[in-house]
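Only one protein chain is missing from this complex, and each of the others stays in its spot.
On to chain A.
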Amino acid sequence: MEFSELIKTATVESVLLSCAGLPPVRGTLCITSHHLLLSSCPGGDGQPGTVELWLLIRNVDAVEKRVQNLGWYQPPRTNDSPRDTRLAGSSGTITLRCKDLKVLQLEIPGMEECLNIASSIEALSSVDSVMMMYPFFYRPQDLRLEEGWHLFPLEQYFQQIAAQTSQWRLSDLNRDFTTCPTYPADVIVPAAVSDDTLRRAARFRQGGRFPVLSYYHPRNGTVMLRSSQPLTGPNRKRCPEDEVLLGTVLDEGERGFIIDTRSAQAAKQARMTGGGTEPKSSYPQWKRLHRPLERGRPLQESFIKLVEACNDASLSMDRWLSRLESCRWLSHVKAALSTACLAAQCLDREEASVLVHGAEGTDTTLLVTALAQVILDPGCRTVVGFQGLLEREWIEAGHPFHLRCARSAYSHARLKQEAPLFLLFLDCVWQLSRQFPFSLEFGESLLLTLFDNAYASDYGTFLCNNEKERCLCKVKENTHSLWAWLNQPEEKKKYLNPLYSHNPLVIWPSVEPQSIQLWQGLFFRWIRPSQYLDEARAEMQRLVEGNEAPAKESAGSRLSRSLSDPAARTENER
């Protein structure tokens, strides 16, 4: 396939771009294989234009077009040049609704051009082949391709655990992705269980996702495991290897908790389709808790409804509140936070190990395990630690980003497998950052960037559904890593929380409805003017910076200036 086949009209002049909160600009619109550009020419011809819009076409979620014919006379179409159409006064408006929830409007002179542009954008934005996506073409000058891809090897994470206990080992039984196609090559498993037993246990778990270690709680040595549902089926099948695997995790007389992210009813029903849950009789040391979390289509619909409500500024207070209620998004946030807190509480307070799973073990399971770690582990609350957590618990753990983030809230396309679980996770982390404003090293801007990049990105980090696919597509060889870009000192500075101060403790959030807030920074990012809030944030930053080293330095240098003696200056600046 050639991109050029999809582009029907490459450039149109005199296009009016408008988007909420900014004055409209007129300029030349240009479509490339991956971008939509609009450049204005302020000084007329000859002068280089300024680029007003640089939009990754992958970011476009929905294209809406409206054409109007202003002329009363429509010239015959047959021998009609575009110029004539324009003279007849026809024009069109394209509304681009983006995955990052931004909405743009393009007023295009000429009906023909308008329709061409719209269909080109539609075609380009729905290219589904991973290898055709922009990260494979993006080559920034100041980054190297291999940078950032191996920042967080599981080996390194395992070494931290190995330093404290010898009960776990790193196994590469999945190096060719045959045991479990959605697991990475390396997994951490009980030292006492052989690879052979693991292979058999994997056959008893949906998609081969046998229980592996997700988090080791250093305070008391309890662990959090994750897996998919056991394939007990209607005949209540058992699997001795799976029972052994889970049995080894607990000592004699110890108790563990299985947090099933489905309702008891749903778990029971899953037996009809070959799934199910761990029966008490076969796993006597484990106690099952059901905490239903929304997933899949209902979650996507919740997201869609919320965004719809947020975009309707004409809503009366009652309508707004009732739509906020009926979309249920905040309920999902509360449920996710409560379940993660429950898992964290089991580990930290009950001193019991935990196994988390839902059905496939790639969605709500990861939401709970990742969130519980942010709550428990101060290491996950730094910029780098959080990246490591995302790498380990979302990307390598096989959250199907490609399927889940194919479409965002505006798309008119029929829903397939889209679900905003990652967004829900980011929202929960944002709630934590609101309740513990000093405990997270990063600010809202990092969460927003992660959201944007999960849905459409220049980088390969969130491409594909699992490590196996990433290997096949050679993502790590042929695309840049988001982390490499984020971790450049200049870039990283933008994401830091000026108020951060290391907090070694567990952060237990309040999950009362009064404490759960709508994430305005995300859902109203392009809707409400944020000038005053941004200025306030800048002021806060300034105050904090003024309070830290620079203040002292500048104080020093100011003083030394008045001293006008080189010797004194060095003394003061030290």
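The criterion applied here is as follows: a contact is a pair of C-beta atoms (placed from the backbone, for glycine too) under 8 Å apart; a residue touches a chain by one contact, two chains touch by 3 or more; residues count from 1.
Convention: contacts and distances are computed from a predicted model.
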Missing subunit (named according to UniProt) among the choices "Septin", "Small ribosomal subunit protein mS40", "Myotubularin related protein 6" or "Vacuolar-sorting protein SNF8": "Myotubularin related protein 6"
Which of A:Lys334, A:His357 or A:Arg381 contacts the chain that the document leaves out: A:Lys334
Selected residue (touches chain absent from view) among A:Met132, A:Ala191 or A:Leu324: A:Leu324
Candidates A:Ala10, A:Val51, A:Leu472 or A:Ala536 - the one touching the absent chain: A:Ala536
Interface residues of chain A (partner: the chain not displayed): 255, 257, 287, 289, 291, 310, 313, 315-322, 324-325, 328, 330-331, 333-334, 338, 341-342, 345, 349-350, 352, 434-439, 499, 501-518, 520, 524, 528-529, 532-533, 535-536, 539-540, 543-544, 546-548, 551-552, 555-556, 558-559, 562-563, 565, 568, 571-572
